[in-house]
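Input: one structure, supplied below.
All protein chains of the complex are present and in place, except for one that has been dropped.
As written, the chain order gives the labels A and B, with residue 1 at the start of each chain.
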Amino acid sequence: MSEFKLQVTGVSKSYVSKSKERSIQALSDITFEVKKGKILGIVGESGCGKSTLSRIIAGLEAPDSGSVEVTGKPHPVISKYVMTNSQRAVQLVFQDPYSSLNPRQPIYKAIAEVVKIYNPELSEENRAQRVNDLLRRVGISQDMSNRYPHQFSGGQRQRICIARSLAANPEILLLDEPVSALDVSVRADIINLLLELKEQFDLTYIFVSHDLEIVKHVSDDIMVMNAGRVVEKGSWKEVMENPQDDYTRTLIAAMPSLNREE
Amino acid sequence: MSLLRVSNLTVETSLDGKTLVDDVSFTIDEGESVGIVGESGSGKSLSALSILSLLPNGVRKSSGTIEFKGKEIAPESLLDIRGNRISMVYQDPMTSLNPMMKIGRQIEEVLEAHNIEADPARVLLALSNVRISDPEKSANSYPHEFSGGMRQRVMIAIALLLQPDLLIADEPTTALDVTIQRQILNLVKEQKTLNNASILWISHDLGVVAEMVEKVIVMYAGRIVEVGSVKEIFENPHHPYTVGLIGSLVKRKHQQKMISIPGTPPKPWTVTEQCGFAGRCSQVLPKCTQKKPELISEGRQSFACFNPIQGGL
Partner (left out) sequence: MIKVKRAERSWVIYYFKSLNGLIGFVILALLIVGSLVALFHATPYDPVAQDIKAMLKPPSWHHIFGTDQYGRDEFSRVLDGVRRSLAVSFLAVSIAAGAGLLLGVFAGYFGTFFDTLVMRVSDVFFAFPAILMALAIVSSLGHTWLDTSIAIAIVYTPIFVRVIRGPVLTLREMDYVKSARVLGFSTPRVLFKHILPNVIPIFLVQIALSLSWAILTESGLSFLGLGTQAPDASLGLMVSEAQSTAAFAWWTLVGPALALVFAVVSLNLVGDGLRDSLDPTRRSV
(Lines give C-alpha, C1' and ligand atoms only; values in the text may rest on other atoms or scores of the structure.)
Protein backbone atom coordinates (compact mmCIF):
# COMPACT_ATOMS: atom_id res chain seq x y z
CA MET A 1 0.00 0.00 0.00
CA SER A 2 2.86 2.38 -0.62
CA GLU A 3 0.84 4.44 -3.06
CA PHE A 4 0.27 6.36 0.13
CA LYS A 5 3.05 8.62 1.24
CA LEU A 6 1.63 8.82 4.72
CA GLN A 7 -0.58 6.42 6.58
CA VAL A 8 -1.81 7.25 10.04
CA THR A 9 -3.77 4.45 11.68
CA GLY A 10 -5.65 4.54 14.96
CA VAL A 11 -3.47 7.15 16.61
CA SER A 12 -4.53 8.07 20.11
CA LYS A 13 -2.82 10.22 22.69
CA SER A 14 -3.75 11.35 26.14
CA TYR A 15 -2.05 13.61 28.63
CA VAL A 16 -2.28 13.69 32.35
CA SER A 17 -3.01 17.21 33.49
CA LYS A 18 -0.87 17.82 36.56
CA SER A 19 -3.06 20.52 37.96
CA LYS A 20 -6.38 18.81 37.55
CA GLU A 21 -5.19 15.25 38.02
CA ARG A 22 -7.23 13.82 35.24
CA SER A 23 -6.25 12.64 31.83
CA ILE A 24 -7.10 14.62 28.74
CA GLN A 25 -7.70 12.70 25.56
CA ALA A 26 -5.88 14.85 23.05
CA LEU A 27 -6.38 12.47 20.13
CA SER A 28 -8.81 9.59 19.67
CA ASP A 29 -8.33 7.00 17.01
CA ILE A 30 -7.07 9.21 14.20
CA THR A 31 -6.88 7.43 10.85
CA PHE A 32 -6.18 8.92 7.45
CA GLU A 33 -3.92 8.59 4.38
CA VAL A 34 -2.20 11.02 2.07
CA LYS A 35 -1.26 10.10 -1.50
CA LYS A 36 2.06 11.08 -2.99
CA GLY A 37 2.10 14.58 -4.38
CA LYS A 38 -1.11 15.67 -2.69
CA ILE A 39 -1.83 18.40 -0.17
CA LEU A 40 -3.88 17.46 2.86
CA GLY A 41 -5.32 20.34 4.82
CA ILE A 42 -6.01 19.66 8.48
CA VAL A 43 -8.29 22.28 9.94
CA GLY A 44 -9.65 22.81 13.42
CA GLU A 45 -9.81 25.30 16.23
CA SER A 46 -7.65 25.49 19.32
CA GLY A 47 -7.74 22.35 21.38
CA CYS A 48 -8.81 20.10 18.53
CA GLY A 49 -5.55 18.19 18.67
CA LYS A 50 -4.04 19.22 15.36
CA SER A 51 -0.80 20.42 16.98
CA THR A 52 -0.46 17.17 18.89
CA LEU A 53 -1.09 15.28 15.69
CA SER A 54 1.59 17.33 13.90
CA ARG A 55 4.13 16.50 16.57
CA ILE A 56 3.29 12.81 16.39
CA ILE A 57 3.53 12.70 12.60
CA ALA A 58 6.87 14.49 12.73
CA GLY A 59 8.09 12.08 15.37
CA LEU A 60 8.59 14.53 18.20
CA GLU A 61 6.18 12.51 20.31
CA ALA A 62 5.08 8.92 20.33
CA PRO A 63 1.37 8.08 20.18
CA ASP A 64 -0.12 6.00 22.97
CA SER A 65 -1.48 3.64 20.36
CA GLY A 66 -1.69 3.45 16.60
CA SER A 67 0.96 3.85 13.93
CA VAL A 68 2.47 6.35 11.56
CA GLU A 69 3.89 4.97 8.31
CA VAL A 70 5.77 6.88 5.66
CA THR A 71 5.96 5.20 2.24
CA GLY A 72 4.90 1.95 3.83
CA LYS A 73 7.56 1.93 6.55
CA PRO A 74 6.99 2.76 10.21
CA HIS A 75 8.16 6.28 10.97
CA PRO A 76 10.57 6.27 13.91
CA VAL A 77 10.02 8.53 16.89
CA ILE A 78 12.87 10.95 17.60
CA SER A 79 14.80 9.80 20.61
CA LYS A 80 16.37 12.24 23.03
CA TYR A 81 19.42 10.04 23.30
CA VAL A 82 20.40 9.71 19.64
CA MET A 83 24.16 9.85 19.23
CA THR A 84 24.45 10.16 15.46
CA ASN A 85 22.83 12.37 12.85
CA SER A 86 20.06 10.65 10.94
CA GLN A 87 17.96 11.44 7.92
CA ARG A 88 14.27 11.93 8.47
CA ALA A 89 11.58 11.78 5.85
CA VAL A 90 9.06 14.16 7.44
CA GLN A 91 10.11 17.76 7.87
CA LEU A 92 8.31 20.48 9.76
CA VAL A 93 7.79 24.19 9.21
CA PHE A 94 6.65 25.88 12.40
CA GLN A 95 4.25 28.68 13.05
CA ASP A 96 6.49 31.21 14.75
CA PRO A 97 9.24 32.47 12.47
CA TYR A 98 10.80 34.27 15.40
CA SER A 99 11.71 31.15 17.31
CA SER A 100 12.33 28.63 14.57
CA LEU A 101 15.86 29.78 13.73
CA ASN A 102 18.85 29.65 16.07
CA PRO A 103 19.57 33.33 16.77
CA ARG A 104 23.29 32.66 16.98
CA GLN A 105 23.66 30.98 13.63
CA PRO A 106 23.99 32.85 10.35
CA ILE A 107 21.37 31.49 8.00
CA TYR A 108 23.95 30.10 5.63
CA LYS A 109 25.24 27.84 8.38
CA ALA A 110 21.74 26.82 9.40
CA ILE A 111 21.07 25.43 5.94
CA ALA A 112 24.58 24.12 5.26
CA GLU A 113 24.38 22.10 8.46
CA VAL A 114 21.39 20.25 7.01
CA VAL A 115 22.94 19.76 3.58
CA LYS A 116 25.98 18.19 5.21
CA ILE A 117 23.82 15.51 6.74
CA TYR A 118 21.46 14.88 3.86
CA ASN A 119 23.86 15.27 0.96
CA PRO A 120 27.17 14.24 2.54
CA GLU A 121 28.61 13.35 -0.83
CA LEU A 122 28.80 17.00 -1.84
CA SER A 123 32.13 18.79 -1.73
CA GLU A 124 32.28 22.00 0.21
CA GLU A 125 31.93 24.00 -2.96
CA ASN A 126 28.95 22.04 -4.22
CA ARG A 127 27.40 22.26 -0.83
CA ALA A 128 27.70 26.03 -0.91
CA GLN A 129 26.07 26.00 -4.30
CA ARG A 130 23.20 23.94 -3.04
CA VAL A 131 22.66 26.30 -0.10
CA ASN A 132 22.57 29.30 -2.40
CA ASP A 133 20.29 27.50 -4.79
CA LEU A 134 17.82 26.73 -2.05
CA LEU A 135 17.90 30.29 -0.80
CA ARG A 136 17.36 31.59 -4.29
CA ARG A 137 14.36 29.35 -4.78
CA VAL A 138 12.69 30.75 -1.69
CA GLY A 139 13.46 34.29 -2.72
CA ILE A 140 16.38 35.13 -0.42
CA SER A 141 19.33 36.62 -2.23
CA GLN A 142 22.78 35.10 -1.89
CA ASP A 143 24.45 38.16 -0.44
CA MET A 144 22.22 37.97 2.61
CA SER A 145 23.29 34.46 3.45
CA ASN A 146 25.79 35.46 6.10
CA ARG A 147 23.26 37.46 8.10
CA TYR A 148 21.64 36.45 11.34
CA PRO A 149 17.94 35.67 11.74
CA HIS A 150 17.09 38.85 13.62
CA GLN A 151 18.15 40.84 10.57
CA PHE A 152 15.29 39.40 8.55
CA SER A 153 11.55 40.06 8.59
CA GLY A 154 9.02 37.44 9.69
CA GLY A 155 8.13 36.53 6.13
CA GLN A 156 11.78 36.18 5.15
CA ARG A 157 12.50 34.02 8.15
CA GLN A 158 9.68 31.74 7.20
CA ARG A 159 11.19 31.42 3.74
CA ILE A 160 14.52 30.51 5.29
CA CYS A 161 12.84 27.83 7.39
CA ILE A 162 11.22 26.44 4.29
CA ALA A 163 14.59 26.36 2.54
CA ARG A 164 16.10 24.57 5.51
CA SER A 165 13.37 21.94 5.45
CA LEU A 166 13.86 21.45 1.73
CA ALA A 167 17.57 20.92 2.28
CA ALA A 168 16.58 17.69 4.00
CA ASN A 169 15.07 16.31 0.78
CA PRO A 170 11.89 15.49 2.65
CA GLU A 171 9.26 13.12 1.39
CA ILE A 172 6.60 14.94 3.37
CA LEU A 173 6.55 18.57 4.42
CA LEU A 174 4.36 19.25 7.42
CA LEU A 175 3.38 22.91 7.66
CA ASP A 176 1.99 23.85 11.06
CA GLU A 177 0.18 27.19 10.75
CA PRO A 178 2.95 28.49 8.49
CA VAL A 179 1.43 31.91 7.88
CA SER A 180 -0.67 32.55 10.98
CA ALA A 181 2.01 34.62 12.66
CA LEU A 182 2.71 36.74 9.59
CA ASP A 183 1.26 40.04 8.51
CA VAL A 184 -1.79 39.71 6.33
CA SER A 185 -0.15 41.26 3.29
CA VAL A 186 2.74 38.82 3.50
CA ARG A 187 0.70 35.64 3.78
CA ALA A 188 -0.31 35.35 0.16
CA ASP A 189 3.33 35.52 -0.90
CA ILE A 190 4.31 32.60 1.29
CA ILE A 191 1.32 30.54 0.19
CA ASN A 192 2.20 31.14 -3.44
CA LEU A 193 5.78 30.14 -2.74
CA LEU A 194 4.72 26.92 -1.03
CA LEU A 195 2.50 25.92 -3.94
CA GLU A 196 5.31 26.67 -6.40
CA LEU A 197 7.86 24.67 -4.46
CA LYS A 198 5.56 21.70 -4.20
CA GLU A 199 5.43 21.49 -7.98
CA GLN A 200 9.14 22.07 -8.41
CA PHE A 201 10.23 19.49 -5.87
CA ASP A 202 7.30 17.09 -6.27
CA LEU A 203 6.49 17.13 -2.58
CA THR A 204 3.63 15.94 -0.44
CA TYR A 205 2.24 18.52 1.99
CA ILE A 206 0.29 18.40 5.16
CA PHE A 207 -1.06 21.86 5.84
CA VAL A 208 -2.34 22.38 9.36
CA SER A 209 -4.27 25.56 10.10
CA HIS A 210 -7.23 27.08 11.89
CA ASP A 211 -7.87 29.30 8.86
CA LEU A 212 -10.41 27.56 6.69
CA GLU A 213 -10.04 30.12 3.91
CA ILE A 214 -6.41 29.29 3.36
CA VAL A 215 -6.91 25.56 3.82
CA LYS A 216 -9.68 25.65 1.25
CA HIS A 217 -7.46 27.40 -1.27
CA VAL A 218 -4.43 25.22 -0.81
CA SER A 219 -5.62 21.68 -0.16
CA ASP A 220 -6.51 18.80 -2.40
CA ASP A 221 -8.19 17.07 0.50
CA ILE A 222 -9.43 18.44 3.79
CA MET A 223 -9.67 16.80 7.18
CA VAL A 224 -11.66 18.56 9.90
CA MET A 225 -10.79 17.95 13.52
CA ASN A 226 -12.72 18.68 16.66
CA ALA A 227 -12.00 17.65 20.25
CA GLY A 228 -9.35 15.15 19.27
CA ARG A 229 -11.36 13.41 16.57
CA VAL A 230 -11.63 13.49 12.82
CA VAL A 231 -15.16 14.69 12.16
CA GLU A 232 -14.97 15.03 8.40
CA LYS A 233 -12.65 13.96 5.63
CA GLY A 234 -12.83 14.31 1.90
CA SER A 235 -11.80 16.26 -1.16
CA TRP A 236 -11.79 20.00 -0.65
CA LYS A 237 -14.80 20.46 -2.86
CA GLU A 238 -16.81 17.80 -1.08
CA VAL A 239 -16.03 19.15 2.37
CA MET A 240 -16.63 22.80 1.52
CA GLU A 241 -19.67 22.43 -0.68
CA ASN A 242 -21.36 19.46 0.88
CA PRO A 243 -20.28 19.17 4.51
CA GLN A 244 -21.69 16.18 6.32
CA ASP A 245 -20.81 17.04 9.89
CA ASP A 246 -22.47 19.73 11.99
CA TYR A 247 -19.18 21.05 13.25
CA THR A 248 -17.88 21.46 9.70
CA ARG A 249 -21.01 23.37 8.85
CA THR A 250 -20.52 25.64 11.88
CA LEU A 251 -16.93 26.25 10.85
CA ILE A 252 -17.89 27.15 7.31
CA ALA A 253 -20.70 29.41 8.48
CA ALA A 254 -18.33 31.19 10.84
CA MET A 255 -16.10 32.52 8.07
CA PRO A 256 -16.52 36.27 7.58
CA SER A 257 -18.74 36.40 4.60
CA LEU A 258 -17.32 38.83 2.15
CA ASN A 259 -16.41 36.41 -0.60
CA ARG A 260 -16.81 38.26 -3.84
CA GLU A 261 -16.47 36.54 -7.17
CA GLU A 262 -13.26 37.22 -9.03
CA MET B 1 -22.23 67.69 14.25
CA SER B 2 -20.36 64.43 14.31
CA LEU B 3 -20.26 62.32 17.42
CA LEU B 4 -16.49 62.03 17.20
CA ARG B 5 -14.15 64.14 15.17
CA VAL B 6 -10.45 63.33 15.02
CA SER B 7 -8.41 66.03 13.29
CA ASN B 8 -4.78 65.84 12.25
CA LEU B 9 -3.86 63.35 14.95
CA THR B 10 -0.15 62.73 15.14
CA VAL B 11 1.35 60.31 17.62
CA GLU B 12 5.04 59.81 18.20
CA THR B 13 7.45 58.16 20.60
CA SER B 14 8.16 60.38 23.59
CA LEU B 15 11.87 59.72 23.66
CA ASP B 16 12.99 60.35 20.10
CA GLY B 17 9.98 61.75 18.30
CA LYS B 18 9.53 58.89 15.84
CA THR B 19 6.22 59.26 14.09
CA LEU B 20 3.82 56.40 14.63
CA VAL B 21 0.55 57.98 13.52
CA ASP B 22 0.84 60.66 10.85
CA ASP B 23 -1.82 63.35 10.49
CA VAL B 24 -4.90 61.16 10.79
CA SER B 25 -8.38 62.68 10.48
CA PHE B 26 -11.77 61.03 10.47
CA THR B 27 -15.29 61.39 11.84
CA ILE B 28 -17.88 59.10 13.28
CA ASP B 29 -21.51 60.15 13.19
CA GLU B 30 -24.18 59.20 15.66
CA GLY B 31 -25.27 55.63 15.11
CA GLU B 32 -22.60 55.11 12.45
CA SER B 33 -20.21 52.17 12.50
CA VAL B 34 -16.73 52.80 11.25
CA GLY B 35 -13.90 50.35 10.81
CA ILE B 36 -10.17 50.92 10.69
CA VAL B 37 -8.26 48.26 8.79
CA GLY B 38 -4.51 47.92 8.82
CA GLU B 39 -1.73 45.56 9.71
CA SER B 40 0.90 45.75 12.41
CA GLY B 41 2.59 49.13 12.45
CA SER B 42 -0.23 50.85 10.61
CA GLY B 43 -1.09 52.97 13.63
CA LYS B 44 -4.69 51.83 13.91
CA SER B 45 -4.58 50.80 17.56
CA LEU B 46 -2.69 53.90 18.63
CA SER B 47 -5.23 56.10 16.87
CA ALA B 48 -8.01 54.42 18.84
CA LEU B 49 -6.15 54.59 22.14
CA SER B 50 -5.57 58.31 21.61
CA ILE B 51 -9.28 58.95 21.70
CA LEU B 52 -9.50 57.96 25.34
CA SER B 53 -6.00 59.18 26.18
CA LEU B 54 -4.88 55.64 26.79
CA LEU B 55 -1.59 55.78 24.94
CA PRO B 56 1.06 53.55 26.52
CA ASN B 57 4.21 54.82 28.23
CA GLY B 58 6.77 56.10 25.82
CA VAL B 59 4.22 57.21 23.26
CA ARG B 60 2.43 60.53 23.15
CA LYS B 61 0.05 62.53 21.07
CA SER B 62 2.09 65.34 19.62
CA SER B 63 -0.57 67.25 17.70
CA GLY B 64 -4.17 67.16 16.53
CA THR B 65 -7.54 67.44 18.22
CA ILE B 66 -10.16 64.97 19.28
CA GLU B 67 -13.66 66.32 19.66
CA PHE B 68 -16.50 64.42 21.22
CA LYS B 69 -19.96 65.86 20.60
CA GLY B 70 -18.36 69.04 19.36
CA LYS B 71 -16.06 69.68 22.31
CA GLU B 72 -12.46 68.72 22.78
CA ILE B 73 -12.09 66.05 25.43
CA ALA B 74 -10.65 67.79 28.48
CA PRO B 75 -8.57 65.77 30.94
CA GLU B 76 -11.10 66.46 33.73
CA SER B 77 -13.94 64.96 31.77
CA LEU B 78 -12.05 61.77 30.87
CA LEU B 79 -13.12 60.00 34.03
CA ASP B 80 -16.72 60.62 33.22
CA ILE B 81 -16.45 59.78 29.55
CA ARG B 82 -14.45 56.57 29.86
CA GLY B 83 -16.65 53.55 30.30
CA ASN B 84 -19.67 55.76 30.29
CA ARG B 85 -19.97 57.72 27.07
CA ILE B 86 -17.12 56.08 25.23
CA SER B 87 -16.05 52.59 26.14
CA MET B 88 -13.52 50.14 24.81
CA VAL B 89 -13.04 46.44 24.33
CA TYR B 90 -9.51 45.07 23.86
CA GLN B 91 -7.90 42.23 22.07
CA ASP B 92 -6.63 39.94 24.78
CA PRO B 93 -9.47 38.46 26.81
CA MET B 94 -6.98 36.73 29.07
CA THR B 95 -5.58 39.90 30.59
CA SER B 96 -8.53 42.28 30.33
CA LEU B 97 -10.16 41.07 33.51
CA ASN B 98 -8.77 41.21 37.02
CA PRO B 99 -7.96 37.62 37.91
CA MET B 100 -8.47 38.22 41.62
CA MET B 101 -12.00 39.54 41.43
CA LYS B 102 -15.24 37.76 40.79
CA ILE B 103 -16.95 38.67 37.53
CA GLY B 104 -20.00 40.13 39.21
CA ARG B 105 -17.85 42.31 41.41
CA GLN B 106 -15.96 43.70 38.42
CA ILE B 107 -19.22 44.73 36.83
CA GLU B 108 -20.41 46.33 40.07
CA GLU B 109 -17.14 48.20 40.24
CA VAL B 110 -17.91 49.92 36.95
CA LEU B 111 -21.26 51.09 38.25
CA GLU B 112 -19.77 52.34 41.48
CA ALA B 113 -17.04 54.20 39.63
CA HIS B 114 -19.69 56.22 37.88
CA ASN B 115 -21.76 56.81 41.01
CA ILE B 116 -24.53 54.46 40.10
CA GLU B 117 -26.07 52.11 42.59
CA ALA B 118 -24.58 48.64 42.20
CA ASP B 119 -27.85 46.81 41.95
CA PRO B 120 -27.32 43.02 41.62
CA ALA B 121 -30.22 42.87 39.21
CA ARG B 122 -28.38 45.16 36.85
CA VAL B 123 -25.35 42.94 36.95
CA LEU B 124 -27.37 39.83 36.14
CA LEU B 125 -29.17 41.67 33.37
CA ALA B 126 -25.89 42.79 31.85
CA LEU B 127 -24.63 39.22 31.79
CA SER B 128 -27.78 37.78 30.28
CA ASN B 129 -27.78 40.51 27.63
CA VAL B 130 -24.55 39.09 26.30
CA ARG B 131 -26.06 35.64 26.37
CA ILE B 132 -24.06 34.22 29.22
CA SER B 133 -25.96 31.23 30.50
CA ASP B 134 -26.66 31.06 34.22
CA PRO B 135 -25.79 34.69 35.00
CA GLU B 136 -25.93 34.16 38.73
CA LYS B 137 -23.36 31.40 38.72
CA SER B 138 -21.20 33.37 36.31
CA ALA B 139 -21.32 36.48 38.44
CA ASN B 140 -19.91 34.47 41.29
CA SER B 141 -17.11 32.96 39.22
CA TYR B 142 -13.57 34.09 38.64
CA PRO B 143 -12.17 34.96 35.20
CA HIS B 144 -9.93 31.92 35.02
CA GLU B 145 -12.98 29.71 35.11
CA PHE B 146 -14.11 31.18 31.82
CA SER B 147 -12.99 30.57 28.26
CA GLY B 148 -11.65 33.37 26.06
CA GLY B 149 -14.96 33.77 24.29
CA MET B 150 -16.88 34.04 27.55
CA ARG B 151 -14.46 36.58 28.90
CA GLN B 152 -14.85 38.67 25.80
CA ARG B 153 -18.61 38.58 26.31
CA VAL B 154 -18.08 39.87 29.83
CA MET B 155 -15.89 42.65 28.45
CA ILE B 156 -18.63 43.58 26.02
CA ALA B 157 -21.18 43.51 28.83
CA ILE B 158 -19.00 45.89 30.84
CA ALA B 159 -18.45 48.11 27.82
CA LEU B 160 -22.15 48.42 27.09
CA LEU B 161 -23.25 48.63 30.71
CA LEU B 162 -23.77 52.36 30.77
CA GLN B 163 -25.08 52.56 27.23
CA PRO B 164 -22.21 54.51 25.74
CA ASP B 165 -22.52 56.65 22.66
CA LEU B 166 -19.41 55.10 21.16
CA LEU B 167 -17.93 51.64 21.53
CA ILE B 168 -14.34 51.21 20.45
CA ALA B 169 -13.37 47.61 19.71
CA ASP B 170 -9.64 46.98 19.20
CA GLU B 171 -9.19 43.61 17.53
CA PRO B 172 -11.67 42.02 19.94
CA THR B 173 -11.94 38.75 18.09
CA THR B 174 -8.41 38.28 16.82
CA ALA B 175 -7.40 36.00 19.66
CA LEU B 176 -10.53 33.89 19.46
CA ASP B 177 -11.35 30.75 17.54
CA VAL B 178 -13.33 31.40 14.40
CA THR B 179 -16.57 29.86 15.64
CA ILE B 180 -16.37 31.90 18.82
CA GLN B 181 -15.55 34.95 16.73
CA ARG B 182 -18.74 34.35 14.80
CA GLN B 183 -20.73 34.34 18.04
CA ILE B 184 -19.13 37.56 19.24
CA LEU B 185 -19.68 39.29 15.90
CA ASN B 186 -23.33 38.31 15.95
CA LEU B 187 -23.61 39.47 19.55
CA VAL B 188 -22.18 42.89 18.81
CA LYS B 189 -24.41 43.29 15.78
CA GLU B 190 -27.39 42.50 17.97
CA GLN B 191 -26.32 44.95 20.65
CA LYS B 192 -25.76 47.64 18.09
CA THR B 193 -29.36 47.53 17.00
CA LEU B 194 -30.56 47.57 20.59
CA ASN B 195 -28.40 50.44 21.74
CA ASN B 196 -27.88 52.52 18.63
CA ALA B 197 -24.33 53.04 19.78
CA SER B 198 -21.73 54.04 17.26
CA ILE B 199 -18.95 51.53 16.81
CA LEU B 200 -15.32 51.99 15.91
CA TRP B 201 -14.05 48.56 14.96
CA ILE B 202 -10.34 48.03 14.51
CA SER B 203 -8.90 44.96 12.88
CA HIS B 204 -6.34 43.62 10.48
CA ASP B 205 -9.06 41.43 9.00
CA LEU B 206 -10.87 43.28 6.24
CA GLY B 207 -13.46 40.52 6.04
CA VAL B 208 -14.47 40.97 9.67
CA VAL B 209 -14.51 44.74 9.45
CA ALA B 210 -16.60 44.68 6.31
CA GLU B 211 -19.23 42.67 8.10
CA MET B 212 -19.46 44.98 11.06
CA VAL B 213 -19.31 48.52 9.69
CA GLU B 214 -20.66 50.90 7.10
CA LYS B 215 -17.58 53.02 6.54
CA VAL B 216 -14.06 51.64 6.16
CA ILE B 217 -10.82 53.51 6.81
CA VAL B 218 -7.69 51.82 5.51
CA MET B 219 -4.46 52.69 7.29
CA TYR B 220 -0.92 51.91 6.25
CA ALA B 221 2.39 52.91 7.83
CA GLY B 222 0.75 55.41 10.16
CA ARG B 223 -1.42 57.13 7.61
CA ILE B 224 -4.92 56.87 6.18
CA VAL B 225 -4.66 55.69 2.59
CA GLU B 226 -8.30 55.16 1.71
CA VAL B 227 -11.78 55.83 3.06
CA GLY B 228 -15.08 54.64 1.67
CA SER B 229 -18.22 52.66 2.29
CA VAL B 230 -17.89 48.90 2.32
CA LYS B 231 -19.45 48.68 -1.10
CA GLU B 232 -17.22 51.39 -2.52
CA ILE B 233 -14.06 49.87 -1.07
CA PHE B 234 -14.82 46.47 -2.51
CA GLU B 235 -16.21 47.48 -5.88
CA ASN B 236 -14.16 50.54 -6.60
CA PRO B 237 -10.96 50.67 -4.57
CA HIS B 238 -8.40 53.27 -5.59
CA HIS B 239 -5.33 52.71 -3.47
CA PRO B 240 -3.07 49.84 -4.59
CA TYR B 241 -2.74 48.67 -0.99
CA THR B 242 -6.50 48.37 -0.64
CA VAL B 243 -6.58 46.38 -3.85
CA GLY B 244 -3.93 44.07 -2.44
CA LEU B 245 -5.90 43.59 0.78
CA ILE B 246 -9.06 42.78 -1.11
CA GLY B 247 -7.12 40.40 -3.29
CA SER B 248 -6.73 38.10 -0.33
CA LEU B 249 -10.48 37.94 0.13
CA VAL B 250 -11.52 37.51 -3.43
CA LYS B 251 -12.58 34.03 -4.47
CA ARG B 252 -9.71 32.74 -6.48
CA LYS B 253 -9.18 29.63 -8.48
CA HIS B 254 -8.19 26.69 -6.34
CA GLN B 255 -4.44 26.46 -5.82
CA GLN B 256 -3.73 29.26 -8.26
CA LYS B 257 -1.48 32.14 -7.39
CA MET B 258 -3.03 34.54 -4.88
CA ILE B 259 -2.74 38.26 -5.37
CA SER B 260 0.09 39.20 -3.07
CA ILE B 261 1.99 42.25 -2.00
CA PRO B 262 5.74 41.61 -1.97
CA GLY B 263 7.88 43.00 0.84
CA THR B 264 6.99 44.07 4.37
CA PRO B 265 5.25 47.12 5.87
CA PRO B 266 7.78 49.88 6.67
CA LYS B 267 8.14 51.63 9.99
CA PRO B 268 5.98 54.77 9.82
CA TRP B 269 8.73 57.19 10.80
CA THR B 270 10.91 56.10 7.90
CA VAL B 271 8.38 57.17 5.30
CA THR B 272 7.01 60.48 6.56
CA GLU B 273 8.10 62.44 3.50
CA GLN B 274 6.85 60.04 0.85
CA CYS B 275 4.14 57.53 0.19
CA GLY B 276 4.55 54.71 2.70
CA PHE B 277 3.48 52.08 0.23
CA ALA B 278 5.90 53.10 -2.51
CA GLY B 279 8.39 50.37 -1.72
CA ARG B 280 5.88 47.62 -2.45
CA CYS B 281 3.62 49.26 -5.01
CA SER B 282 3.25 47.86 -8.50
CA GLN B 283 2.09 51.26 -9.72
CA VAL B 284 4.87 53.30 -8.20
CA LEU B 285 6.00 56.52 -9.89
CA PRO B 286 9.14 58.52 -9.12
CA LYS B 287 6.91 61.13 -7.48
CA CYS B 288 5.81 58.59 -4.88
CA THR B 289 9.15 58.48 -3.13
CA GLN B 290 9.58 62.23 -3.15
CA LYS B 291 6.33 63.63 -1.88
CA LYS B 292 3.67 62.63 0.59
CA PRO B 293 0.30 62.06 -1.11
CA GLU B 294 -2.63 63.88 0.51
CA LEU B 295 -6.15 62.51 0.73
CA ILE B 296 -8.16 63.35 -2.37
CA SER B 297 -11.93 63.12 -2.30
CA GLU B 298 -13.98 61.55 -5.03
CA GLY B 299 -17.60 61.64 -4.06
CA ARG B 300 -17.80 60.16 -0.61
CA GLN B 301 -14.62 58.20 -1.06
CA SER B 302 -11.13 59.50 -0.48
CA PHE B 303 -7.69 58.09 -1.11
CA ALA B 304 -4.10 59.20 -0.87
CA CYS B 305 -2.31 58.14 -4.01
CA PHE B 306 -0.52 59.74 -6.96
CA ASN B 307 -1.34 56.89 -9.28
CA PRO B 308 -4.61 55.44 -8.12
CA ILE B 309 -6.44 52.56 -9.69
CA GLN B 310 -9.52 53.70 -11.55
CA GLY B 311 -12.41 51.88 -13.02
CA GLY B 312 -13.16 49.45 -10.25
CA LEU B 313 -12.39 45.77 -9.93
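Rule of thumb we're sticking to: contacts are C-beta pairs under 8 Å (C-beta built on N, C-alpha and C of every residue); 3 or more make two chains touch, one makes a residue touch a chain.
On a predicted model such as this, the values are computed, not experimentally measured, just so you know.
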item	value
In the full complex, displayed partners of the excluded chain	A
Of A:Ala26, A:Val114 or A:Val179, the residue in touch with the unshown chain	A:Val114
Selected from A:Thr31, A:Ser86 or A:Gln200 as touching the chain missing from the view	A:Ser86
Touch residues of chain A, complete complex, unshown partner	58-60, 78, 80-88, 90-92, 94-96, 99-106, 108-109, 113-114, 117, 124-125, 128, 131-132, 145-148, 150-151, 161, 164-165, 168
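We take it that only the chains that are shown with their structure count from here on.
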item	value
Residue ranges of chain B touching chain A (in the complex, touch as defined)	39-40, 177-182, 185, 204-208, 210-211, 234, 241, 244-255, 257-262, 264-265, 280
Contacting residues of chain A [partner chain B, same complex]	39, 45-46, 153-156, 183-189, 191-192, 195, 210-212, 216-218, 236, 250-251, 253-262
